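Removed from the display is one protein chain of the complex; every other protein chain stays in position.
Naming follows writing order (A, B, C, D and E), and every chain is counted from residue 1.
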Amino acid sequence: MITIITLGTNIGAKSREDGRAFDELRNLKIEAGVLERADGSAYLEFGGNKVLVAVYGPKESFIRRFQRPDRAYIRCRYNMAPFSVDDRKRPGPDRRSIEISKITAEALQPAVILEKYPRSVIEIFIEVLEAEGGTRCAGITAASVALADAGIPMKDMVVACAAGKVDGQVVLDLSEVEDKDGQADVPVAILPRSGEVTLLQSDGNLTTAEFEKALDLAIKGCNQISEVQKEALKKRYGE
Amino acid sequence: MITIITLGTNIGAKSREDGRAFDELRNLKIEAGVLERADGSAYLEFGGNKVLVAVYGPKESFIRRFQRPDRAYIRCRYNMAPFSVDDRKRPGPDRRSIEISKITAEALQPAVILEKYPRSVIEIFIEVLEAEGGTRCAGITAASVALADAGIPMKDMVVACAAGKVDGQVVLDLSEVEDKDGQADVPVAILPRSGEVTLLQSDGNLTTAEFEKALDLAIKGCNQISEVQKEALKKRYGE
Amino acid sequence: MITIITLGTNIGAKSREDGRAFDELRNLKIEAGVLERADGSAYLEFGGNKVLVAVYGPKESFIRRFQRPDRAYIRCRYNMAPFSVDDRKRPGPDRRSIEISKITAEALQPAVILEKYPRSVIEIFIEVLEAEGGTRCAGITAASVALADAGIPMKDMVVACAAGKVDGQVVLDLSEVEDKDGQADVPVAILPRSGEVTLLQSDGNLTTAEFEKALDLAIKGCNQISEVQKEALKKRYGE
Amino acid sequence: MVNKMNIVPEITRKSITHLINNEERVDGRAMDEYREISLETGVISKAGGSARVKIGNTQIMVGTKPQIGEPFPDTPDVGVLMTNSELLPMASPSFEPGPPDERSVELSRVADRCIRESQMVDLDKLCIIPGKKVWMVFIDLHILDYDGNLMDAAVLGAVAALKNTMIPEVKVVDNEIIIDHENMKPLPIREEVVMCTFAKIGEQLVIDPSFDEEEILSARLSIGITASDKICAMQKGGDSPLTKEEIMNAVKITESKSKELMKYLEC
Amino acid sequence: MVNKMNIVPEITRKSITHLINNEERVDGRAMDEYREISLETGVISKAGGSARVKIGNTQIMVGTKPQIGEPFPDTPDVGVLMTNSELLPMASPSFEPGPPDERSVELSRVADRCIRESQMVDLDKLCIIPGKKVWMVFIDLHILDYDGNLMDAAVLGAVAALKNTMIPEVKVVDNEIIIDHENMKPLPIREEVVMCTFAKIGEQLVIDPSFDEEEILSARLSIGITASDKICAMQKGGDSPLTKEEIMNAVKITESKSKELMKYLEC
Partner (left out) sequence: MVNKMNIVPEITRKSITHLINNEERVDGRAMDEYREISLETGVISKAGGSARVKIGNTQIMVGTKPQIGEPFPDTPDVGVLMTNSELLPMASPSFEPGPPDERSVELSRVADRCIRESQMVDLDKLCIIPGKKVWMVFIDLHILDYDGNLMDAAVLGAVAALKNTMIPEVKVVDNEIIIDHENMKPLPIREEVVMCTFAKIGEQLVIDPSFDEEEILSARLSIGITASDKICAMQKGGDSPLTKEEIMNAVKITESKSKELMKYLEC
């Protein structure tokens, strides 16, 4: 029930610390339907990242703040396990996880047909079991699969990937080491069918030209990952 | 309005740090009806332990979590005063008091005729004013008296007492020093009429035979304490 | 839109650290209507104090605790900006601000015609942007102007001022340095029309005679400040 | 969090007020009369000092804990007093578990100021290593039963517990603190302090308001006063104003009633 | 915070109880039979040690983190174990985000006592500088999927993760601690421990209750036992009492079933 894929072509540029080409993704596997209790779930390994996502809903929302009269509300909780990072992380939300939860919900929202479920809530729980750079993108990618596994109707499957600048070169999918030593990181999520961008951050120093290159590269990476998402669902549900 | 009692018989075994026999309880006094505002209350001294219990209810429950359609809900809060222990305890619940509150409610519940008061709540507040080993048992024993003082209908009066292993010997009712230096502690609560067990924990290393001996000894202690509970109510309400 | 006033007469007593006479107030300016979003607002500078107040309401109260069947409920939040004091203050309420919020609400309440708005709430937000002694009085004085600016009907405009004892002498309106080195501080709020006292605290050592002198002096200061309040409203709304 | 419910019905309010306007109280007390007071000290062995105080049915257990800690940066050479109060849900159906609400904060802060500003405890003598180590004395007010006038009971209990508090001798040798638990000495106490609380009901001021009286009062005034008649603390509460005359009248009564309260501290 | 909803309808309750009174279970197990168990270790590289345990559909990820810290004042010469559990909202619609509720606290405290009292980890060997620096081992129980019997899964996973835990060699030179990450060694482990949990349903005790069985149980009993048959922990739960006979019967079954569970720890 596991899909492994290695993508990218080494085209002779400066080599990266793990030997990847500038446009090469880390190893990726996605598995759908891994939990019993949740309505939908997915497990993803991406380089050293291990991420588990559960989806509950759509269900009636009892909390006024999480109710919309004309559509469903997406509530997202991104959380890191205490043992997922080098120094033990104290349990519970911190400022970083609060921000990532917010932008993850915003990144997924455009794909879901929310109007079908007024006054209800769809809950997405993202657990980072091990972190090695790029967990927010990994969480979004896995969450789409979990949403599909839960049978929630979607226009498209959101997919996320980062590009960035390392040693002055624009490269795809930064590892933890590259993120730390690099000059910029640009996480991107897209709707693959339209190519539209649903998540975009940029952190570091980039010229306009470098930024555009990073954006293009990230979108290219997203499209590759999108195929793995589809494979995972096929594995579970057949064609 | 005070009842003092010394129980147990020294049958020549190894002597304990405070000179008690292996099956001897510490000095115990219980007084019912010591507070004005509460619906029921009791004060208990047991060795160096000083415990005060107040009961409110049954009253209408406004909190959904504390409502049952067919019976009353028992809510218990075990709390230690900051000055009750050697090093000042920070006010507010900690993990230990949360666990003790839960098992205390479970220990008392089987005695109360909850079906009489659907959708209502009975609140039990246990304040440890001074702690010297065995406060959870002291709290349960005092709470039963406070419940009776509040006029809450009960099938029986739950009573609690611990046994344990000290210097390799199974003994009744461990003091603070014995608990610290001992090899095991087994707090037990029973319904004296049926002898059934409503609280049982065990902490330490015991063979099966030692455990059974400790359980028997604790039940014996419970039955002795039960008499003091009855005395306290008689003192307050007459025969 | 700014009113500056210097009050008091130096009558030859021991001089104060900032050269003021014993019955002299610090420089004071009040401006009404300084915020767009709030229903009413006022900005006040008093010596080195800078205080901003916003008022919202009366509006329907959704929180049961803040509802009265026969009148409006005044909810007050006194808060200090992290940069308002010498050592950065951690954001959020502390015990001092909780107490000041309570007594500020009680000080303002007698002036407001609460019966006009049953079941509603009036919210007063006091932000201390810079603190230099006497912020609670500054907050009350500014809050009255903000309440008036919000069009809330009042019997009178509460005004506050402190007196105290410094170097053995009873003086008006202690600065931060005087408060620290002084022997007593007596913050007072009054309804200027009736002269009745709506806030009174005393902190330090005073004989009865000294206390009475301080109280009289504070009331005198209040009456002076009251004129500046009226000026501020005239500046905004005309005669 | 507190649900302040007006649990005194309108008819009771009227009858209490009517009586008081005729200078009578429901329980037969005079306007300036306290309820029965009892004070026991040394009741908690594990506390540094302790006192159980009752004023009528109001009951507070006070315990102190001296411990060695760091002084505040702005007062490096003096000891520290910390006062905390818990309005236990045990004491009243209107008290709820959780972090201290504004009533609890006001109670502990007023009691704290009253004791601190009276300079009853000689904090200079609680310095161990200037700027580094001092005695910190925690005063915990554990409210067990609430029948009105917590302020006066809190101050009375705290003062008694402080007088009852023993601390070990300490020596400083080579920058190390040696604590000698064999040699205990009392806290350095100067003159005592008490607090008197008044309620304005109808047109009258009454001292030591009961629960029912507190529920219907229009204003409250608490006055802290030392044995030598220094006013060291004052706190007005309630929704209505007081006149200057009422305030000065309360101060006068406090001067005489405080002597009565001081007597309980002698034992 | 937890909304304990009785999501098992009355009819299910009756049918489960009826079956069990006839010594049958819904999923065909015997009264003293565990569901399928799986245990993988070393699954999280960044953890000191890790284990993913499944009992039926219940799934827990356990990770340990050894770090250097200060010992508790009353045990200055021994290392520290800290157990924390998160009932993740992912695992059940009845688990909600927020600070640990009483179920989570009970789970982590019982697992903690079971491991600590078994003396499975030789804490004496985790002292680095007596009274100053010791190894602290955090055990984090991350509950991923909840289908009943968290207790036994938690202890099994925690023991496996501890056995899987490596700590670096440390030397103390001139009062400085030198950590040698090149030389990793396993935690000092003595005998192992497991926990067996029983549910009383109807008139019977069944082992390893599923979610549905937990929802309708009248009493619960968890027993921690070491490889040498020492009872090191016990915890009763639930709203109904147990007889002494039922308790001793559960102890007997635990003695034999624990051998089965221990086998999973060998791999």
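Methods note: a residue touches a chain if its C-beta (ideal position, glycine included) is under 8 Å from a C-beta of that chain, and two chains touch if they have at least 3 such contacts.
Note that this is a predicted model, so its numbers are computed, not measured.
Only one of the listed residues, A:49, A:79, A:175 or A:198, touches the absent chain: A:198. Touching residues on subunit C toward the chain that is not drawn are 35-38, 48, 50, 52, 54, 56, 77, 79, 81-88, 91-93, 123, 125, 127, 129-131.
Residues 64-65, 95-96, 98-99, 101-103, 106, 109-110, 186, 190-191, 194-208, 211-212, 215-216, 219 are the ones on subunit A that touch the missing chain.
Keep in mind that, in the parts below, only the chains that are shown with their structure count from here on.
Listed here as common contacts of subunit B and subunit D: no chain.
Between subunit B and subunit C, the least number of touch steps comes to 2.
With every chain reduced to the mean of its CA atoms, the largest distance from subunit C is reached by E. Taking the mean of the C-alpha atoms as each chain's centre, subunit C and subunit E sit 58 Å apart. Computed from the mean C-alpha positions, the centre of subunit C lies at a distance of 27 Å from the centre of subunit D. Our note on geometry: subunit A versus subunit E, Cα centroid distance of 32 Å, whole angstroms.
In terms of inter-chain touching, the protein chains here are arranged end to end in an open line.
Contact annotation for chain pairs lists A-E, B-D, B-E, C-D, with touch applied as defined.
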